[in-house]
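Dropping the structure in here first, questions after.
Every protein chain but one is kept in place in this view of the complex.
Here is subunit A:
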C-alpha cells in the first residue's frame, strides 16, 4: 500500500521523466546530436590522499550521450526502452524486477548487466534511488535474530524463532514497525556461515540480529541493513573470509559499490566494524598450515588494487594494515577453517571473543550501551521511535 510520501515521490519521478523527454525533443528539433548527459560518480579513487578529491554525492564529470557514436546510441536505445517501461510502472504504480525487464527485449538488452546499467543511468538522470523507479530485485539476503518488523502489512517475527532464516524484504521502503531486543547486528559474508550460526543456535545465546547477503550483497540487503543501523542505532559487525573477495564484500557494505556510487549515501554503512577474519587470526587461533591457502597471482593483484583505494587510507587505515598483512603472509583462509578445532568454535569462542572485544574497547561502545540499556522493546513504526 502506497503512502502519501511514496505517491509524491512517484509523481516527482514522472515529472522528471517528462523533463528529460522534453529536453531530448528540444535538442533534436534544434538539430543537435546531444541527447543526454549523465553524471559520473565513483566511490573511490586510487590517488594519494593529497590528490584525492572523492566526495560522496558529487559527480566526477559527465557522460554525454550523442548521436555521433554507435556505443552512445546503443546505450541510449537501451536506456530509453527501460525508461519507457519505468514510466509505465510508475503510471500504473506497479513494480517489476530487473529480470522481468530484461525479458521484455532480450535481443536488444543481450545481457542483464545492460539493463542494470540503464537503470543506474536513469537513477542518476532522475536523481533518485532504484526503488523510486518501482524496480525491485529478487531478494537474496537472509536475516535472523532478535527482530520483528512489518513489510507492506505483512508481519515478520523472528523473535519467535531467532535461529530461523527469513528472507530480507525486497521493498525495504515498505518496512515499518521494527522492534528489537538485540545488542548488535552481525553481518556474515556467506550463507554457509549463517547456517552454521543458525545450527549452533547462536542467536539464542547472543542477543543479536544476523544478516547475510550471500556473497556480494544486493541492494535490498544493504538498504535493510542500513535501515536497521539507522533506526535501531545498534553497533554492526562484519565477518568475511580472509581473502581479497571477502574484503571487497566488506567494503561494499561499508562504502558502497562503484556501480551504484551515485546512491552510496543511501546504501553505505559507515558504522560497520570489521571483526574478522584477519590474517593475524591464523596465528592467534592457531590454524594449521593445511587450512591456509596460498594467494594466487590474481588474488595478489586484486589485493594490491584494494590497497590503493582512497577510502581505506582516509577512513580505516587499520583495515588496510590487516589487508597488507595478508598480502605479506601470502596466504588466505575461509571462516570455515576455524572449525578445525571444533565445529562450533566460531559460535562458541571466535565470535563471542571478537564481539566482546569490540563492545568493550570500541570507541562507540558507550553510546551503544546507553541505547541498549533502554532498548528492550524498541519499536520503529516508519515515522519515528515509539
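The rule is simple: contacts are C-beta pairs under 8 Å (C-beta built on N, C-alpha and C of every residue); 3 or more make two chains touch, one makes a residue touch a chain; residues count from 1.
Here is the rule we use: contacts and distances are computed from a predicted model.
Participant: Quick one: find the hidden chain's UniProt protein name among "Type 2 DNA topoisomerase 6 subunit B-like isoform X1", "Phosphatidylinositol N-acetylglucosaminyltransferase subunit A", "Splicing factor subunit" or "Ubiquitin-related modifier 1".
Facilitator: Not shown, but named in UniProt as "Type 2 DNA topoisomerase 6 subunit B-like isoform X1".
Participant: Looking beyond the chains shown, say which of A:12, A:63 or A:177 touches the absent one.
Facilitator: Of the candidates A:12, A:63 or A:177, A:63 is in touch with the missing chain.
Participant: Have a look at A:112, A:176 or A:353 and name the one touching the chain we're not showing.
Facilitator: Considering all chains, including the one not shown, the answer is A:112.
Participant: Which listed residue, A:8, A:28 or A:152, touches the chain dropped from view?
Facilitator: Within the whole complex, the residue contacting the unshown chain is A:28.
Participant: Please give every residue of subunit A in contact with the chain that is not shown.
Facilitator: These residues of subunit A touch the chain that is not shown: 14-29, 31-34, 36-37, 39-40, 59-77, 80-81, 83-84, 87-88, 91, 98, 108, 112-113, 116-117, 120, 125, 127, 137, 140, 215-219, 248-249, 252, 257-260.
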